[in-house]
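Of the protein chains in this complex, all but one are displayed in their positions.
Chain IDs A, B and C follow the sequence of writing; residue 1 opens each chain.
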Amino acid sequence: MLSVHLILFLAFGAVAVAGAVNLLAQTHPINSALSLIAVMAALAGEYMLLGAEFLAAVQVIVYAGAIMVLFVFTIMLLNAGVEERTKGSRVATMFGIPGVLLGSVLLGWVVLRHSGTEAVAAGALPGAPAVIGQLLFHEFLLPFEITSILILIAIMGAVVLASKPPSAPARKVD
Amino acid sequence: MPIWLYILASVIKSAIVLVVLLTAVAYTVWLERKVVGHMQNRWGPTRVGPFGLLQPLADGAKFLFKEDLTPPHVYRPLYIAAPLIAVIFALTSISMIPFGNSVTIAGYSIPLQVTDVNTGLLVILGITSIGVYGVALAGWSSNNKYSLLGGLRASAQMVSYEISLGLSLVGVLIMSGSFSLRDIVNSQGGHFWGFIPRWNIFTGQFIGFFCYLMAAYAETNRIPFDLPEAETELVAGYHTEYSAMKFAMFFMAEYANMITVACLATLLFFGGWNGPLFGPAILQAILPVFWFGAKIFAFLFLYIWVRGTLPRFRYDQLMAFGWKFLLPLSLANVIATAIAVAW
Amino acid sequence: MTPNLNLWLIPILPLAGAAINGFLGKKSSRTAVSTVALFFSGAAFLWALSVAWRCLSMPLPYQEYLAHWIRSGSFSVDFAFYLDQLSLVMLLVVTGVGFLIHIYSVGYMWEDPSYYRFFAYLNLFMFFMLTLVLANNYLVMFIGWEGVGLASYLLIGFWFTKDSAASAGKKAFIVNRIGDFGFLIALFLIIQHFHSLAFTQVFERVAPIASETAGAGLLTTIGILLMVGACGKSAQIPLYVWLPDAMEGPTPVSALIHAATMVTAGVYMVSRSHVIFERAPIALTVVAIIGTLTALFAATIGITQTDIKKVLAYSTVSQLGYMFMACGVGAFSAGIFHLMTHAFFKGLLFLAAGSVIHAVGGEQDMRNMGGLRSYIPWTFLTMGIATLAISGIPPFAGFWSKDEILWKAYQESWIYWLIGAVTAFMTSFYMFRLLFMTFFGDYRGLQVDDHGHAHAAHGHDAHGHGEPHESPWVMLGPLVVLAVLSTVGGLVGIGNRFEHFLAPVFGSEFPQRVTEGSGGAELLLMGVSVLLALAGATLAYILYVSKPYLPQKIADSLGGFYEAVLHKYYVDEIYAAIFVKPLIDGSTSILWQGVDRKVIDDSINDAADGARHVSDEVRHMQSGNLRSYAGWIAGGAAIVIAYMLWLGVSR
Partner (left out) sequence: MVPLSYYLVLSGILFACGVVGFLIKRNIITIFMSIELMLNGVNLSFVAFAAHWHALAGQVFVFFVMVVAAAEAAVGLAIIIAVYRNRETLNVDQVNLLKL
């Protein structure tokens, strides 16, 4: 019987897959970006189903609200147009894509065949913010601090990379 | 409570909130015109109805019946989607706002809130952060340099100030220990020495409130941070090419956002619906909602007051203010609060 | 609750000195370098003294645990120190004599350009030697063992720009390797059979084993292998050849490392392992025979040498032979006693010889000396005392310890005693020969000019005009102290006090092989050996003072034999012919031309060529196109997934 949980799973999953496929199908990057936002929103829904409410919120705020805004911003800034149809790599089409398909089919087969039928209940593992916070600031304190340093470095790197190379400084005449 | 009753209650609540919100939006516009008019030694709208009170209706009718113009060379799908995105997310976020304690009708306790989510504050932040797409996409899809500049400014500004906005709330979250807006309000009950209310703004979150206020002005693109639609530079910014109902949607989104922000400020820093309760039972039930509305009104008035008083920043000033002043300040507030609470 | 002695301070202090001088010395003044070196070695000595003082009032052995080192299953090795009467004696000898020689070196090395390097090495040596002495297990001891070898190598080759010094260093190192090989195998056997390297545990597990009188067994093997190690370090037949060459090092080094301390490490190790040796009579006999033969053999060579330091070197080998003889007959405490007195008088002899060399401006050949008595009276006086001590003239130190050994040897077998007595005679003869050739007669030296390696070390302006001159007091001071010790140091052995002191180490479980012999026999033997010593001295006086033409005549009449002895029985040449030349030839023709060129070089070249050819083809994969890279990754990942699945399915 289709439970509410399964229906919601399928609905969100359908949105996610449709978004992902649309990402591939669209030729204009902004459409791809919007499709990706849809995927992320749908995944936030899946997280909710699994009980990870904090992650769902963070997914929306960080991924959809910040990272993807950066993408859209870049697309707007660079005025990226419709994709050109250049002749690219033969390796990618002849070797890569069959590889991906083969790999996913194999993995899917294994997962469906061997992972058993244990079901995951809706909200099986409540990831309340307080619990996640406890984990983050106790057991994962060091990784947390390291990622904060990583982020700081990334900010500086982004500023350095994206800022215009300074024109040769005017030589001071004494 | 049976499920159908629950759904019924939700639908009714949604309808009420939506009607009230839209009305509030309309009359905020009226209020703004009126107040700013008086500040500038004018009368504001006076012709339609007493004190121009029916002016919003007239405006609505005008927007509905004007020609909906789609300029050539715009990217149509997004050009149409952008105002929808803006208004939908602006209206959605209000659904998390509790506007009073629960009332008991026919034996069922019904919270005065469309949806009560544990992580209500996070959800609001998430929805607000999605709202930026409306502005950004509008600017980009209009295929107009003023719009594009407006859209770019808007997205950069909103992403930048979202950090300060979030951080300014962390102080409150540390003190209340919950993401649930209802819990946050409840944690602000009581008084110091019997007369000073135990609102967060009086318990050490003044700097947090200041940061929140600044970031909120920037998030809602209001003066003095209204650079995305700076008339003197960008014609009308991201909605230069919009007209009629699509323009009205942006307009509504902006004011709905203002109201949401005001609600949040009230809930987080000013004790929500807490206030003196007196009189008969029916008055006791209504008073909290009244106090809540009165505080929101005060905030909206502040918005308009600021708009009538302050000039607009330059764009580099805006960015410098956000990154070099507001962000460190809100971080310091977080640290200070954390130390105070831990100690 | 035993008090904490902080033994770790004793080795660490010289190490700190070595580190400071090694890293900072180059920029520092000589005064600063010598202050650091003297402070740290002196502090180690003082700490050792305080440890000794506190040991009087506490039960020994004392163990000090520092850190885990190796943990492998039930087998473990710790960094730990062990202090009993034996290591206490060694500790005092090493730090005390070491400190004196540090002081001496300040004067001796003052002019050397690598002053700081010398003291860094010297302190490093102290660190390793103290580690060796204080170790509580064989492996830590082995660290010290190898470390002193390293320090010895560095110091022998201290003047490494001189070819002979560099090759002498190498020779010492390589010959020691052979001994270490035996030592290591012994350690492996101990690990395999006793599952531990800690002295206490090993000896506990050895103790119940019955003495292997019937035939060679495990303990005999271990004992002989340990003796091989000891032969290398302590310069016994057949591995003694490195020690005479080691005289290329600065004289204080010869005194400290190659006379007083390091070369006695073998004796210490054998004594430390006495529990094993006592249960392996065959090994013990091997030790005794090697020791006896070495003593005699080296003494005969010593008679013919004319280089003052070479004489002393062979004398050292000979005296070490005595100590092993003592160990071999089971008189470990006598061996350690002789070790101690030997450290005093042989250290003194070397330092005095250094002073002589210093006086005549780097000359080492005794034929170019003579008559120095009046020029350098203090050196003469102290050296005379040392000569009396080593010759076994009572009441000097050497008499007591040597007599003890001879007495114990006699109880084992009269042959040992006979050879020992003959050796004692020869010792007396060549030592007095040295004394007479150097200090008596007329000065045969040239006016000192700027030749000789030692010039670099101490060519200060006094050498410019040829008069031999007395050394500064910073050098004479240690001489005097050691002379006093050489005089009175043997008195601790009167009435077997020294033996009793060491009894907790050696005596407790050692079956009393030495029946309390009749005092008469002991006195008789004592008299004989003193007479022999006096006879040797007299003979030397006749040959080198009153009738100086005689030695040449005797040498001529002996003909080939004299030649053989003069050339040290051609041992170096024999070794060169048997071992070195085949090794070099084999290496050249097989290893170099065959293996290295044909196999290794060619395979490397072929591999490189192959790599270049392959990459020439493969580099086309590097198209620079991002998507083709991604394609490779994706396809490769698919292959990996398929392979893993296949593994899973096929299992």
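The rule is short, and it goes like this: contacts are C-beta pairs under 8 Å (C-beta built on N, C-alpha and C of every residue); 3 or more make two chains touch, one makes a residue touch a chain.
Please read all numbers here as calculations on a predicted model, not as lab measurements.
Novice: If the full complex is used, which shown chains touch the chain that is missing here?
Specialist: Within the full complex, the chain not displayed touches A, C.
Novice: Mind pulling the subunit A residues that touch the left-out chain?
Specialist: 3, 5-6, 9, 13, 16-17, 20-21, 23-24, 29, 32-33, 36, 39-40, 43, 46-47, 49-52, 54-55, 58-59, 62-63, 66-68, 70-71, 74-75, 77-78, 80, 83-89, 92-93, 96-97, 100-101, 103-104, 107-108, 111-112, 115-122, 124-125, 127, 131-132, 135-136, 139-140, 143-144, 147, 150-151, 153-155, 157-162, 164
Novice: Write the list of subunit C residues that the hidden chain touches.
Specialist: Residues 619-620, 622-627, 630-631, 634 of subunit C touch the chain that is not shown.
In this text, only the chains that are shown with their structure count from here on.
Novice: If you connect every pair of chains that touch, what shape comes out? Choose line, ring, star, complete or other.
Specialist: Drawn as a graph, the chains make an open path, so a line.
Novice: Express in whole angstrom the distance between the two chain centres, defined as the mean CA positions of subunit A and subunit B.
Specialist: Spacing between the chain centres: roughly 29 Å.
Novice: Let me have the rounded angstrom distance from the C-alpha centre of subunit B over to the C-alpha centre of subunit C, please.
Specialist: Result: the chain centres lie 89 Å from each other.
Novice: Provide the C-alpha centroid distance between subunit A and subunit C, rounded to the nearest whole angstrom.
Specialist: Each chain's C-alpha centroid was found; their separation is 71 Å.
Novice: Where in subunit C do residues touch two or more of the other chains?
Specialist: none
Novice: Looking at the complex, which residues from subunit A come into contact with subunit C?
Specialist: My answer: residues 88-100, 102-103, 106-107, 110.
Novice: Going by the contact rule set out above, which residues of subunit C touch subunit A in the complex?
Specialist: 623, 625, 627-628, 630-639, 641-642, 645
Novice: Within their complex, state which residues of subunit A touch subunit B.
Specialist: Listed in rising order, the residues of subunit A that touch subunit B are 30, 34, 37, 41, 44, 53-54, 57-58, 60-61, 64-66, 69-70, 72-73, 75-77, 128-130.
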